[in-house]
Structures are given as structure tokens and as C-alpha cells.
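Can you keep this structure in mind? I'll have questions shortly.
Only a single protein chain was left out; the remaining protein chains are all shown in position.
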Amino acid sequence: MSVLTHSEPEVVVHDDFGAGKRRARRKIVSYSILVAFAIFYVGPLLMLVMASLKTLPEFFRDPTGLPEGLEVNNFTEAWDLANFPQYLFNSLIYTVVATTLFVVMSVFVAFPIARGYVKGAGPLLTLYVVALFLPPALIPQFQLILNFGDIPVIGDVLFSFWPEGSEQQGLFNTRTGYILLFLTNPIGLIILVNYIKSIPRELDESAAVDGCGYARFVFTILMPLIRPALATVIVIHAIGIWNELILATIYLTSEDNYPITRGLLVFEGVYGSDWPKLAAAVLMLMFPMLVLYMFLQRYIISGLTSGAIKG
Amino acid sequence: MLLLAVLALVAAACGSDASTDDADGDAGSTDTEATESASDDSSSSDDGDTDTAEAAAGLEGTLRVMIHQNPPMVEWVESFNADFEAANPGVTIDLSVIDAADLPTANQTRLSAGDVDVTTVTVTGFANPVQPYMTDVEPPYWQQLIDAGLLMDLSGQDFVGNYDDAAIAEGGSYDGGVYSLNLGRVSYSGMFVNLDLLGEVGVDVPTTWGELVAACDTVKGAGYECMTAGGADGWPIFVGAYGLLGSLYPDQEGLVEGLWTGEAAWNDEQGQKLFERYEVYANEMLEDQAAGLGHDAAIERYKAGDVAFAPTGNWQAGVMEPAADSDLTPAEFEWTYIPFPGSDNAADNQILFGKYDQGWAVAEGTPVEDLAMAYLAAFSDPDTYNDFANTVNFLPTQPTATLDNTLGRAVAPLLQEGAFTVGYEQWFIGPAGAGQWANAGQGALWFYNGDFADAAEAADQAQADFEAGLGG
Partner (left out) sequence: MTAQQRTLFGAGRRRFIPWLLLAPGVGFYLVMAVGPSIATAFYSFTDATGLRGLPINWVGFDNYNEFAFEGARSRDNLDAVQRTLLFMVLVTVLQFGVGLLMAILVNQRLKGSLVFRTLFFVPVILGAVVQGLMWKLFLRPGGGPMDTIYGWLGLESQFLAGPSAFYWVVLVQIWANAGFTMVVFLAGMQTIPAELNEAAAVDGATGWQLFKNVTWPQLTPAVNTNFLLNIIGSLQAWMLFLVLTGFTNSTKVLGYVVYAEGFGQQGTSSFRQGYAAAASIVLFLLVLVLGMAANFVVTRRERKYLG
């Protein structure tokens, strides 16, 4: 559990002068509420784990009780039946590539905005804030992806690299097209801008005077300094991609391209009544995100502190 | 560890814009393979055109086929595809299986993108066509697809002649063209009957509503459940109730026309009766557990043997009596499949209603037209089709095919009398301004879910919601 260690925050409540009794009572109340919440949080998860360890007849007989034995076959069978390795691989590709691209591009947007190195930094930031309110772009986006090849200049350039015949399909049902959908995230950008504002400006001035190039400064000096914000943005953005369902339904049609969410719902369609197998599949889907979170969680609060709260 | 991640990030990002290009290139290259194979298809079909001598024997390319999720059918199609690939060494079939709920979306997007060659357009044939007596309605989406020129007219192809005229006319024609080869009829206005259980409690197979109510009482009195159905996904609880609707309104298309012309109303005498029976069906006949069961789970549950009736589609016969090589276990009791006895008049309870199920369609402008046609021709071969129909338990749309199993024997007499007619919900379209309660075909579900508690109130609401559209 060492990954869980986190610098303990300052205590809000700190009354050495209050009676010890009152403190003890508060402790009891606190724990009871926490435990009540915890039951509510562990419950569904526990049921999932238990269901995944039962055989199907056992599940139908007693859906809620403890499993009689440990039926690990559900995991291996779900793994084989559902083509999960392929889905997992796809999800990883989408998440890693799109998150990396997004984060790198966003730092290069956030940094000059935070510093005012570009004219119109203020209005540009407003544009990102306004986007929080904008309507879902589902419908025009579909036309865009479908007809990407018909867009003057951009489409011509893009498809000049690709073989004949790909224009008709545009970016539909392609990994590239799908990744393109995930290169924006206004909240992530706002967090980065606010966090960068908390980094002393003198730093880039002295770096500039020392002759450090702009791009090199961003990669080698700025990025390590804004690690908490990066971690926060990475987690938020990666969660969004990993868990996306609708865009995958609309844009990815061949099973070779399915991410794991889509694969899971397809699996539910076929084996929906086989809860033990489905539960096993769900648990396997959860795992990679849990691991990512465990590694990054200690940065998240400090990332939000400067990125979302102070701004 | 995070440091590593960040380092990796920095490393990946080293040299800024170069990195962006890199990653783009990587992602692009995977697509390039996909699109390359697509372009192979088109060039190969061009080849086919030039050497027609070899075309018959030497089909080549990738055929993208889409069907919807239906386990016995998927299994059958997979083995058919394997045979087709074996017979045509240059051919690869890329089969997608889509959840029924996403089938419209998948057709909308994939046909528009030119991303599919042979597809099943709907799960209900060419249902819900716009009729002359309807005004101010939105057409069903398959009409939109044809109007958009996305489907190929198949008229004139030899294999069309293998199907019966009704199937071609009702299940696949529009505006003078044939756009779909219907794969089969299904009926869901019936229910499975556990003959062993009825025998044990001493009840005859019910032939009228009164007998059904009495049978349920006896069955429940003996400690068994009367009925089960899948309710978890919102269906097929109301699918079972279509049988009830059908027996009370033997003229199903007439009912829809009547609603439009004002000759029938959901809250007239017959309508009231329908809603009262819906309520009994939903609240008294169905077991409580039904809501937790999905469509597939319900029939597995029924096979446990302690439930007398299971109103659902006849396609579940394949689960009751699976093929010899299937993983499924057969039901261990004698059963039959009868029309839902919802009417007081036994003669009205002798009719099976249903729908045309999915049908093959070909994308207009497919780069592998020859291959698509060869695929449909192979499927339409009478022996192949007969095998298909018997595997998936569709009532055949080829006159030469017959169902040779328990289901076939149970429904054959009903079909011989020409009694199969297309059900109400395949005709129903509400006017544009109609409300969400206008389609009373789903009325049983409203009681089951607790949306309504009173039959008269539900009937009035349904009629008001329908009329609201007519008035506008």
C-alpha cells in the first residue's frame, strides 16, 4: 500500500483545549459515518467480486450469498470469449496516444496563455471557459469525421498520405479518427493554466536569458515542475477516454477497433444473463484504471489545489 | 513510478512538434493497413471485371457483413462464412455482430461511410411502412436509407426467386424495388407451455382467457409459477402481450387504420378490455422475478421446469430444443408452443401474429458487388436456407423449406391455414405529435413497471396521447 501514502494534509479541526470526551465522541461519530459510506461504496464492488466467483447455477440459486468455491474459470472464459486482449490493446492505444498528444499540445497552449506570451491570451482562455457550456457536438462532429476528406486543404493534405479509396470513409472507423476526438478537454486546459500561474515567472525569464530554447524549457524545466497538474489532467483525461462509450458506438464499427467499453457492452449483449462471467469481465476492465489511479493519486489533490481552486 | 511516467512523457515529447508528427504517424500507420486492405478490395473487384472468365471460380476480396446479435444465428452465420471462405480461397469475410438496439445506428453510420457491403437493415423486416391513411408521419429509417440511395435494388437477381412472394413484397420491397431478402418470419404472439407441469396439476392446455386465468390459479395453488418472461431490458414482457393484443384484435392492420380513422380507440369497449387483461397479465400472471431476467435468461429460467407458461418469441424454441452440437441443454419436459389465449372466443386464439425478421441488403456502390451477390446466392440455396431456418427457428420465407422440429410441428397447422399475419406493432406509426403513451402495444409493461395502476386511466391516456398527434 506504499503507493497510497500521501502527505497528510493540515488538520482543520485542532482543538487541544476542547474536552477529550468531546473529541472521542467526534471520533466515534466520524467513524460511523465513514463506515456507513464505505459500506455503500464497497457493497456493489463486493457483490461484483462475489458474483464473479460463482458458477451460473450457483448464482441463480443464491445471487447474494458467499460463493461456495472459487470459480476462477469465469475470468479465463470471459477473457477468451470476449476478445478482451484485442479490446484492451485498443483502449490502451487510444488512451495513451490521445492523452499524450492532448497533454503535450495543451501544455504548449496553457503555458503561453498563463504567461501572456501570446497576444489575446485572455480571450483565448475565455474561449476555453465558454466551451464548458457549449452544446454536445455529437451531430456535426459525425459529419466532420465522415467527410474529413472533403474539407479543403486539411482533407487533401491528410489523405494525400493515404491510399486511394480511403476518402469515402473519411476518418470513420479508423483509430486515427477516434483519437482525434479526444484531443480537447477545456477543464484540463484550465487546470494547467492555473497551475502554471503558480510557477514563478522569474524561472522562464532566467532560462530565456541563459539561452534555453522555448520548447526545451517547456519539456525539461516546466513539465517536471507542474507534475501534480499533469497527473491530475492525465487522470481526468485518461478516465474520459478509457470509459467512453457513445463515440465508440458511433465511430468504431469493426471489432478490431473496439475499445473495451464497447466490447464489454457487446459481451453483455451476448452473455448478459451470465452474470458471473459478466462480473469477471467488468472486474478485468476496471483493473488498468485502478492501477493508473494508484500511481497518480498522490498528485491529484495538490494538482487540483493549484489548478482548479486557486485560479 | 510517476517520475518514470513523466519521463516517458518527456521522452516521447522530446523535440515538440516532431513528436506530434511521430505519434500521428504511428496512429496513422495502423490505419494505413486497414485502408490498404480496403483498397485491395476495390482493385481486386476491378480485376474480377477484367477477367470475367475466372470470376465465377476466382472471387477475391473482403466482404464486410453485418448482422445483429442472436446467438444461434451468429453461430450459423459464422460456420456458413467459414464454408464460403473455404469454397472461395481468395475471399475473407469480415463479420460484425451488432447489438439489436444499436443496429439502426450502425446502419446509419456504416452505410453513410461506405463501411459495409452486406448488412441486415432492421430487426423487423421492412416494418412500419407509411400508409396512405397516415398523414404527418416520419418515415421509418429503412425508407430513409433507400431514399438516400444507400441500398442496392436487388430485383432481377436470380436468387430473389427462391423466396416466396409475400416475403419479397412485405418484407423487402419499397417503391418498386427489392431492397432486402427476408430471412424468415418469427412469431411472438404465442407462449411455450410446459405440458408435464400442466399434467401434474391436472389442467388442460388453455384455449380461452377464462381457462388461462383458471389455469394460473391452479398452477400457483400447487406452488409453481404461472408465467415468466424477460423484463430486465424492457422486453420481451410486452412482446408476450402482443399475443393478448392479437387475440383481441384479429385484424391487426385494421386496428392501426382504425386508430387513424377514428373507428377504433384505445379506450373504447374492446380497448378497455385489453387494458384490464394487460393488468392481470402483468401483475398476476407473471412471476415477480421476471423483471430481473434478460431476454435470454428468461428462457433458461423457464427450462428449470417450475413455470407453466413462457410468452415469448418462437425463436426461443432453439434454446428449448437446441441443435445436437450446441452447448445449450434441452428442456427436460414435454412442451408446445400455442397462440396466447387472450380472447374469450377460442377461434380467435388460433392465430399466430408476428413479423418479418432481419433481411439481407447490399450497400449501393459496394466495391465488391460480385462477391456480395455470390454470398447472397450461396445463402439462398434451398438446402442451405433450409438448414438456416431450422437452426435459428425462423418460419421459412422460402417455400421449399420446412421446420423439422417440435416448434415446426406445433406451428405447422397454424401456418398451413395461412394464419400467420404481420402483427400490430409492425404497422403502428403514431402521428408526429403523438405522446409516448400512444403505442398501447406496450401497455402491459406500463402496469408491470408501475407507470399506471388503473386500467381505465391507462386506456384514456393512451387514446389521448394518440389523438394529440391527430389533432395537431
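Just so it is clear, A and B label the chains in written order, and each chain counts residues from 1 on its own.
Please note the rule applied: a residue touches a chain if its C-beta (ideal position, glycine included) is under 8 Å from a C-beta of that chain, and two chains touch if they have at least 3 such contacts.
Bear in mind that the values here come from a model prediction, so they are computed numbers and not experimental data.
Peer 1: Specify the residue from the set B:74, B:134 or B:464 that touches the hidden chain.
Peer 2: B:464
Peer 1: I'm checking contacts with the chain that's been left out. Which of B:96, B:122 or B:349 qualifies?
Peer 2: In the complete complex, the chain left out is touched by residue B:122.
Peer 1: Over the whole complex, note the residues of chain A touching the chain we left out.
Peer 2: Looking at chain A, the ones touching the missing chain are residues 4-6, 8-18, 26-27, 30-31, 33-34, 37-38, 40-45, 47-48, 51, 62-64, 105-106, 108-109, 111-113, 115-118, 124, 127-128, 131-144, 146, 154, 180-181, 183-184, 186-187, 189, 204-205, 208-209, 211, 214-215, 217-218, 235, 239, 242-246, 250, 261, 264-265, 268, 275, 278-279, 282, 285-286, 289-290, 292-293, 297, 300-305, 308-311.
Peer 1: For the chain that got dropped from the picture, name the residues of chain B it touches.
Peer 2: 16-17, 20, 101-102, 104-105, 107-109, 111-114, 122, 124, 127-128, 138-145, 147-150, 231-234, 288-293, 431-438, 446, 448-451, 464-465, 468-469, 471-472
Criterion: only the chains that are shown with their structure count from here on.
Peer 1: Any idea how many Å lie between the Cα centroids of chain A and chain B?
Peer 2: Taking the mean C-alpha position of each chain, the two centres sit 36 Å apart.
Peer 1: Show me the residue ranges of chain A that touch chain B in the complex, using the header's touch definition.
Peer 2: It comes out as residues 3, 60, 93, 97, 100-101, 103-105, 108, 142, 146, 161-166, 168-170, 172-176, 179, 215, 218-220, 223-224, 227, 230-231, 234, 249-251, 253-256, 265-266, 269-270, 272-273, 295-296, 298-299.
Peer 1: Okay, in this complex, where on chain B does chain A touch?
Peer 2: So the residues of chain B in touch with chain A come to 1-2, 5-6, 9-10, 12-17, 19-20, 23-24, 26-28, 30-32, 34-36, 38-39, 42, 64, 66, 69, 71, 94, 96-97, 99-100, 102, 105-106, 109-110, 112-116, 232-233, 293-294, 296-297, 300-301, 367.
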